[in-house]
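Following: one structure in structure tokens, then a few remarks.
With one protein chain held back, the other chains of the complex are shown just where they sit.
This part shows subunit A:
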Amino acid sequence: MDPADFDTALLDPTRLSIVSLLVGVEWAEFGWVRESVGMSPSALSKQVSTLETRGYVEVKKGYVGKRPRTWLALTPTGRAALERHVAALRRVVEESQRAAERRDA
């Protein structure tokens, strides 16, 4: 398995969780993502900034009434990166299974 197949940003379990949450939604509120992954706002902000710098996540800020809100959305680049990463993970698992079957045979 070529290490280049893996996305280095998504090798971090927290970032993989954030991107996996966002892949099935058009947008998600920052607060909901924070509760879902069980992180503090500042820790999540840091991870989101990393993903935003790579172009994986889009951050939108706005107000609902007088309350500020932040929404996160996965970009097409982020979705493609997750697809490649998941495919690489699946290959690792499948190769391991094939190796185990060869040993058993």
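Definition applied: contacts are C-beta pairs under 8 Å (C-beta built on N, C-alpha and C of every residue); 3 or more make two chains touch, one makes a residue touch a chain; residues count from 1.
Convention: contacts and distances are computed from a predicted model.
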item: UniProt protein name of the chain not shown, from "Membrane protein", "ATP synthase subunit b", "Ferredoxin" or "Multiple sugar transport system permease protein"; value: "Membrane protein"
item: Touch criterion as defined above, residue of A:S20, A:S45 or A:T75 at the omitted chain; value: A:S20
item: For subunit A, residues in touch with the removed chain; value: 1, 3, 6, 8-9, 11-13, 16-17, 20-29, 31-32, 36, 60, 62, 64, 69, 71, 79, 82-83, 86-90, 92-93, 95-97
